[in-house]
Structures are given as structure tokens and as C-alpha cells.
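The structure under discussion is supplied below as C-alpha cells; questions concerning it will follow.
One protein chain omitted, others in place.
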Amino acid sequence: MDVAVLDRSAVSGNSHLHHAAPRTKLLAFALVLASIVVSTNLFIVLAVTFALLALIAAERLPARSMLPLAAYPALFAAVFAFASAPDALAAALIIAKAVTAALAAVTLMFTTPYPQVFAALQRVTPGLVGDALLMTYRAIFLLADKLADLTRAVRLRAGLSGAHPIRSAKATTRALGGLLLYSLDLSQREYDVLVLRGYSGRLKVAERPSTSPRTDRALIAGAVAILLTAALWRVYWISFIDYSWMPLAFALLCLAAALLLRRRNR
Amino acid sequence: MSHIHIPDGVLPVWLWLGGWLVALALVWLASSRSGSVDVRRKVPLVGIISALVLVSMSSEIVPLAYHINLTVIAGVLLGPQLAIISAFVVQIVLALLGHGGVTVIGLNTLMTMTEMLLGWGLFRALIAMLGRKRVRGASAMATVVTLAITTTLLVGLVAVSGVTGATARETGALDASNLTFASPFSDGIIGVGLFSGGEQAHEPEPGVGLSRFAAIVYTLGPLGWLLEALVTSAVLGYVARVRPSLIFAGALAPAERIIPGDEAIR
Partner (left out) sequence: MSHTHTDHIHPDDPTAEEIVRISCVRHTYEDGTSVHLCGLDFLAHRGKRVAVLGPNGAGKTTMLYHILGLLKPQEGAVEVFGVSPSEEWSSIRRRVGVVLQNVDEQIISPTVGDDVAFSPRQYGLPEAEVRERVERVLGLLGITELADRVPHNLSGGEKRKVALAGALVMDPELLVLDEPFEGLDPTSRQGLLDLLERLSRERGMTVVLSTHDIDTVPEFADYAYILAPGGTIALRGTPAEVFANAPVLARGNIKPPILAELFTRLRELDPTAPVTALTVDEAADALDAWKKC
């Protein structure tokens, strides 16, 4: 995954979400995240997932780049769930939570230039933490790229064939060391440039004002509704449990409508 | 070992809140002393290490359902102050991806932090005793001892919390939670049980669960420790050979730069 694709989408996209104020999007993101965190009902979490998918479809965001990114956490959540969840439903919940949280994050990052997001984050985190968060974010993409190169190289050279498991394990760990140093140099240079150009631990940006206040209001309303739903089913789950399918059905309807509308407009 | 996969609402409030407070205090301490240029210069390293720990924590070696943590590597390369920051950043991102709850970020940070700091301290001590030539041996030993200690800490934490180990799938341990928590199916309700926030969970006698948890952790754990030790010693051995200053120059020594371009330094 190239960070350039993400940047390009964040900057040159033209959806309603792109027009909303970064501040609003961050708040909405936090609300959605909170609703995923409090939710213990698979159906509710899935409802949030499909609501987000509906949003992505309706806004014509580059789903092809976004979905693999959001699905990546599913991979490890699946193994985690396999190892620790007591049953299939709990496992599904673990995976759904991971994917939905990632989907929300990806939607935010694909519609908001990263300096806007990190400038806001750094305002509320202690100095070094905000600084480290920014570099970690950049480093994740950098590592992902290099890791892909690396596995290819290891496969080509030593082979993970299993014929020489020890030798291939050795090659892999040595490659891991190389990866560490290589990425360190890259990120060091990136940081050098930031410092040379005036960065001192806090990104400063000109806050983008909203160019569509209606979108801002709709976003917040939607996020609050999601959080309320999640909270309701969490607190009064005994009375609501039988109706868990309703939010999910509603979200699915939204997704269907978005897809239909999209096809008709095409 | 370094994080507990316990969802929100399972642990008693005093425990997780205490965890948050202590972790935040430490982060604040580490961060407030970061004004100096030397610390800032290490931020790219913090970013890369955090990203690497994140990636490795999220990719598992499937047969063992075990994921390497690289926490000792992180500790050795970052030193105590930056390790605290890195542990916090890693746990925040993991929590946002659904890998454990939000309320347990504090405790998780403390666990990861302890592991990094222990690893760092033991490694330093062993190197002082054995000499600089013995990086591999020292790092392997430091890793095993660190993991043994933190595993015990975790068992202690589980004992203190009164919650059976449950979702704490640790250090190669396949999970014991099936028996210790009510299955949603058994209650005939979706999403209750493990993730209901504990209040609905059947609490078996802590003693049984705990000893079972401890038994599993201590029998399967060492396999994981060994694996981690192998990876750690290979990576640190490589770094010691190629870029010794990262290990020996002191955690806050100015970062060595590899100059891009035409300098004949390779």
C-alpha cells in the first residue's frame, strides 16, 4: 500500500466528506470508535460496518484501495479470535470490531490530509507521544512496503520451502534486521527533513474550514445516532436483544440504496 | 506476553483506572523530559520500532497461535525513556484496532513497558558481565528471563483482578477461556458472555481458573519464550554487527546517519 495513493485521495477527492471540516470528521470518528468499543452485540457492530460501507459507496470513495487496508486487521484478529474466543460468535465479534474500527480509520484518512489529522491529535497528546504517533503512522506504510519486498526476496533467495527450515529461518531473521536498519535510515531522513524545515514536535497547519456545513451536521448526527444505538443495546440489552437485527437491516438497506443509486447515476 | 487481550468491562475499575493513571504519569514523565534535542533525534527510531512491534504483534506464527513481540529488541534499542513512549503508542493503536479493550490500555502499556525495561536492564547487565562480543547470548538470556518474569506478573495480575485468565491468551498459551466464561449460546443470547462486560459472565471459582491458566501459561509459555529469544538474538546480533552504535552508544546518543547518495560509506 503506497502512502501516495492515500494522500492523493485525501487531497484531490471531491466527496461531501472531503468538504467537511477535519475537526468534524475527527469527532465523528471518535464517536463511531466509541460505539464499536462499547458494543458487545455482533449485529450492532455489523450494522456500523455496513453503515460505513454505505457511506463509502455513496461518496464514491476509492473502495478498491480502502477495503484491503481495512481488512488487514481482520487477518490477525482472525488468528487471535481462533486462539482465544470461546465460540464462533465471539470470534466473529472480535473480527467485526477490528475491521469496523479499521474501516472508520481508513475512511477518515482517505478523506482528510494527514497533517490535518495529526495536528489535531498532537494538540491533545503529550509532546513526545504526538511526535512518535506521527512517525509511527508514516513508518507503518514504509514498513509494509519494505516487508513486501523482503518476503519476496527471501522467497526468491533462501526459500521458505521448508527444505531447510533452520536456514530459511536464519535468512528471515537476518532480513528482519536488515529491514529494521533500512527503514530506520529512511525514517531518519524523513525526520531530518521535517526538522530542517522547521518542525519541532508539533505539526502546525492552517485548519481547513468546512465548505459544506450541512455535511458537518449530518456527519455528527449520524455518528451520535450510531453511538446512541450502540449504547442502548449495551445498557438495555435485555429488552433490546430481540430487536438486534433492526439496525443491521437498516444499515444493509442504506448500503443497497447507495449501491443502487450509484449504478443508476452511472 | 506484553498485552492482555481482556475486553472492556471485565476488570475491576480500580485496577484498570489505576493502570491508566500510572501509565499516564510515566508517559508524562518520559515526555516532559523530552525537550532536549537528543531525545527528539530519536523519534524516527521510536516510530520504526513501534511500527515494527505493531506489525509483529499483529502477525502470528499460526501453529502456536503465538505472536512474537520484539519488546526486548525495542527496549534494548530505545532505552527506558523512549520505551515508555513506544509502549503507549503501540497499545493505543492496538486498542483502536480492537486488539484488546480501551480501558486496559493503561495496564497493557505498563505490561509492555515493563517488558521493554526489563529486557533493556537485563541486556545491559549481561553485556557488562559477558562483554560486547556476546550480544546474541545476552539477548537470548535477557529475553527468556524477561518473559518468564512478565508471565508471572501477568498471572499475578489475573489473580489480583479476581478474573480468571480467560482471554489473556499469552505467550503461546492456547486459551482456557472456553471453560471460564459463559458462552453466548449457552445463554441463548447473542453477544453476551465474554464481551458483555463481565457483569453477565458466570464467574467460576477463581482458584480453579487461575491454576488452570497458570498451568497452561507455564507449560506452553517456554516454547514461546524460546522462539522469541531466537528471533531477538538474531536481530540484535545483526544490528550489533552492522550498526553497533545503536546498541552500545547509549540510548540517547545522536543517531548515526547513513548518508544517501554518493558517499562511499558502504
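Each chain gets a letter, A and B, in the order it is written, and its residues are counted from 1.
Note that contacts are C-beta pairs under 8 Å (C-beta built on N, C-alpha and C of every residue); 3 or more make two chains touch, one makes a residue touch a chain.
Fair warning: this is a prediction, and the values are worked out from it, not measured in the lab.
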- line: Whole complex considered, the hidden chain contacts A, B
- prompt: Pick from A:88, A:193, A:221 or A:253: which residue touches the chain that isn't shown?
  reply: A:193
Query: Of A:8, A:23 or A:146, which residue touches the hidden chain?
result: A:8
Field: Residue of B:12, B:131, B:156 or B:244 touching the missing chain in the full complex
entry: B:244
- line: Interface residues of chain B toward the undisplayed chain are 37, 242-245, 254, 256-257, 259-266
- line: For chain A, residues touching the missing partner are 4, 7-8, 10-12, 113-115, 186, 189-190, 192-200, 203-206
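Here is the rule we use: only the chains that are shown with their structure count from here on.
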- line: Taking each chain's centre as the mean of its CA atoms, chain A sits from chain B at a distance in Å of 22
- request: Spell out the part of chain B that touches chain A in their complex, as residue ranges.
  value: 5, 7-8, 27-28, 30-32, 34-35, 39-41, 43-48, 50-52, 54-55, 57-60, 62, 65, 67, 82, 85-86, 88-89, 92-93, 96-99, 101-102, 167, 169, 174-175, 177-178, 181, 183-185, 189-197, 230-231, 234-235, 237-239, 242-243, 246, 255, 257-258, 260
- prompt: If you look only at chain A, which of its residues touch chain B in the complex?
  reply: 33, 36-38, 40-44, 73, 75-77, 79-80, 82-87, 89-90, 93-94, 97-98, 100-102, 105, 126-129, 131-140, 142-144, 147, 169-170, 173-174, 176-178, 180-181, 183-185, 187-192, 195, 200-201, 234, 237, 241, 244
